[in-house]
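If you scroll down you'll find the structure; I have some questions about it.
Complex shown without one protein chain; remaining protein chains in place.
By written order: A and B. Residues from 1 in each chain.
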Amino acid sequence: MSDTKIKQIAPEEAAVFTADHCLSCTSCMSSCPVMEATKEYRGPKLVGPAHSRMHFSQEDEEDSLDFCSNCKSCDRACPSGVAVSTLNMLQRGEYYKTHAHSQRDEMLAHGEKMGKLVHSLPLGATCANIGMRIGKALGIFGLFGLAVERDMPSYAASTFKSLYKNISQKKSDKKVVFFPGCFINDNEPSVGEAMVKVMQVNGYEVLLDDKFCCCGSPMVVTGYIDEAKEHADRNVERILYWKNQGVPVVAACTSCSLMLKKEYEELFNEAKMKQAAANVYDLFEFLDILADKGELNTNFQSVSAKLTYHVPCHLKAQGFGVPAASILRDVPGVTVELADAGCCGMSGNYGFKGDKYDISMKIGEKLFSRIKEQAADSVICDCGTCRLQIRHGTQAKACHPVEILAKAY
Amino acid sequence: MRKARVVVIGGGATGVGILRDLSMRGVDALLVEKCDLVNGASSRYHGLLHSGGRYAVKDQEAAKECIIENQILRKIGKSCVEPTGGMFVRLDIDDPEYETAWVKGCADSGIEAKQISLDEAFAMEPLLSRHAVSAYLVPDAAIDGFRMSWQNVESAKRYGGRCLTYREAVGVLTENGKVTGVTLRNNITGDEETVECEMLVNAAGGWAGKVAKLAGLDVGVQPDKGTLLAFNQRLTSHVVNRLHKSSDGDIFVPHGSITILGTSSMSIPDPEDTSTSREEVENLLAIGEKTFEHLRDCRMLRSFAGSRPLYIPPGGEVGRSASRGFAIVDHKNDGLDGMMTIVGGKFTTYRLMAEKIVDQICAKFKVTTPCRTAEEPLVPEVAPEKKQAARQYFPAYGTDLAATRLGPERFDKVVERLEKDPESRELVCECENVTLAEVEEMAAEFSSFQINDIRRRTRIGMGTCQGNFCALRSAGVFAKYGKTPGAKDTLGRMKEFLQGRWKGIRPVLVGRTLRETEMTRALYELSFHVNGGEA
Partner (left out) sequence: MAKTDTIVIGSGLAGLTAAIVSAQKGQNVKLLTYGSGTLSLNSGVIDVLGYDQQHKYVASPRQGIQNLPDNHPYRKIGLQAIADSVSFFLKLTEEQGFPYGGDLDSQLPVPTAVGTLKPTCLAPESLNGSHLVDSHKIVIVTVKGLKDFYGNIIEDNLRKVAALKDKTYELIEFDSGLTGGRDITTLDVARYLDTDAGLAALVALLKPVAQNGVSFVLPQILGTKGDTCHKSLKAQLGSAQVVETTCLPPSVNGLRLQNLLKGAFKQLGGEIVEDCRVLRGIMEGAKCVGVVTQAAARKKSYYATKFILATGGFYSGGLAMREFEKPQETIFGFPVYFVPGEENWSNAELFSDKPQGFALTGIMTDENLRPVDGSGQVVADNVYIVGRNLGGYDFCFEHSGNGVALASAYKAGNM
């Protein structure tokens, strides 16, 4: 029998070194939604992990790398802890250090800038939304390489940040800082309003920090890796500031929270990123922890809602389960059924790319038909771009689970 | 009956170097090898093209030879040499006086050793132990023994040289104290044949003593086993040497996609003994982890061993301190005319060794053509525009490697296959990026008797999965294209191939290697039931 006194634990390693753990077993290939939808993508293990051994040989690029959507299904499938998609994103970043970006990618990576511009003009959102409709009608989207079949997400009349100023909150010693992310701020501020309401009912005061910037996820997936690093540095500095104040940071978009909690560290491998990550929570993760401590306000009013829950890939990759389902199931009148149909295909800005639209929709087919089968009152999903895809693919209503929870208080 | 003026016995670096040199000087020569080429020490070593730094203190003659030959091989063997550069690193536990002696030794031997700051060293080699106290750059490089040897043969062929693999010398024919021929056994079919010749060159390395015995001669060769470890990734970008008195696990060579750590030194009775033990593996790791502290968390692919043929003149020393120099013995002095033995030396100086013995043979034959092996490249390079044009057919990062493996003629043939038949662009080996076209081309070669022969030429099965996926695929391709009798025994070939991998895996069956092995067995023993039997 073995000696059980000494437990040998391999030291934690930077994501780039995890390529060495790949056993080439194909688990990632079985679970990759992009491979299922197209024969153009060679598959996760054959890109990041396999190439990590071959880069020495010559200057070259993997054409099919462009097809990886960074949905992270491969990371979840891997039995060996290989950060497959992160290796792919690092390789993509490397590629764009010597290659020019398209105008489309410039646009998709910088939604934050566009949002700021639009909302700085009087009637900017209205004009921009009209402009986008005209742009789509005139075929300008297509010229840019955007998916002509899709509407660009329309801008809300007011950003969350401006709406926030008008919310009167009960002061509290218990505070969180909200990291709204671009999509909630510019396009769906109602999610932010619901979040504030829910936190207030639970005794928390919600702060905003103007110094936060876009988490960088859209940049990483389009290969603006250096710019993403600048964003990471800025955000990490603020997160650490709040950490020192004893105030946690909460995000309600799972791609933002995954970026802050996990991807910064995987991509850039700095100690401060790990320290900062410990102070960041996904919204329902935070509520789940309250629930675990018996501190969640469960004084729910009845809400009549039959819900289908599409759990975003980037939430699954955070490894805390699906607490929104169990929390909402405690609300009288609410039923929650998991769609359990894999990736929606949108994966951030992937589905907006003209040449990826068909792949994106093909990936989403399973989810779309499941949603139609379940015929719920609404689909809930913690990720903004997944919600866009669900509306686009099914015409169903889709909202953030916190919007349902807010109705219960 | 086959005839040749000179028969060279032994397809290691020395043998192929002699074949090439003889052929280039117009001497009709045949090389015979009992297995595939470079089955001995010429591939079972760390693949280091010495700058001479390793010998700068102990043996400056060897050091000087190394640096000269190093520069020649970089020039003539561009597609086998990867000019990684080398780094010598002294750790805090190492003797500073040795460093002083080494710096002087390098200067005296003509080896450029440039001191760099530790910051520079860590930037170049991020995994290097922070116990490093000083670092120097030297012109070490990595060299591929398989490729170099085949390219020598190919070069020789252009001058009429011939080569037969899987032919073992089993008898020496003499008449009146003079060699008249050699009996060969075909190790695949078991058939024997006689080759008539005027001169026999015993270049059998560790087996030189055994070959000499065929002619009733005695040659003092001590096989000295060196054990090495192959790691799954490039842990370094330079050849990294510990700057201390040479010991076992103190050289890391980035060799293509992998890293080789070596080398131990152990006298053994039988050169065929290429087994390695757990203890040897542990020793290498224990020394290696001084230079790279994370070593034990890096995936080991396998261990392997080769035996250096150390020449032991009567009363000479054995082991690491024995001479790495070489000796040429003309057996005329032992009463047998027409037989010479060359023994000892090191891979880096194989060309020089060949030149020296061929000088003597030519003197006997009154051939005055000078040696040109240092001037003419082994194989012409594949033209850059051809590589560029072929990129569309190869996997990413695969074109240059294929071009260096194949050389221009085969490269053209493979590209033609890839062009005509898009299916041949499939990767048989996904770890080392080897296309079906390349495997098909090699399977059809005269020298491919086993999948292992294809492996050595293409690198299939030498990467991460150690044959888990390509064993089935290569057996399928070999059965279709192989021209040798055994090619159709698919199960046999597949098991033989995996057994070859197993031999190296077994001593390192720990850590992540265990994980891969559990998968190998689940696939082949359980799912494929290769053991057969009733069902």
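Going forward, contacts are C-beta pairs under 8 Å (C-beta built on N, C-alpha and C of every residue); 3 or more make two chains touch, one makes a residue touch a chain.
Fair warning: this is a prediction, and the values are worked out from it, not measured in the lab.
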**Message:** Which candidate, A:18, A:31 or A:200, sits in contact with the chain we can't see?
**Reply:** A:31
**Message:** Of the residues B:196, B:334, B:426 or B:445, I need the one that contacts the missing chain.
**Reply:** B:426
**Request:** Sort through A:60, A:75, A:105 or A:403 and give me the one touching the missing partner chain.
**Result:** A:75
**Fill in**
Residue list for subunit B contacting the dropped chain reads 277-279, 282, 296-297, 422-423, 426-428, 436, 469, 472-473, 475-476, 479-480, 488, 490-491, 494-495, 498-499, 501-502, 506, 509-511, 514-535
**Request:** Since one chain isn't shown, list which residues of subunit A touch it in the complete complex.
**Result:** 1-4, 6-8, 10, 23, 25-27, 29-31, 35-36, 38-43, 64, 75-81, 258, 261-262, 277-278, 280, 285, 291-292, 294, 316-322, 326, 338, 340
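We adopt the following convention: only the chains that are shown with their structure count from here on.
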**Residues of subunit A that touch subunit B when the two form their complex** = 10-11, 13, 19-25, 45-46, 50-58, 60-63, 80
**Item:** Residues on subunit B engaged by subunit A in the complex (per definition of touch)
**Value:** 232-234, 237, 254, 256-258, 294, 297-299, 391, 396-401, 427, 430-431, 433, 463-465, 468-469, 512, 515-516, 519
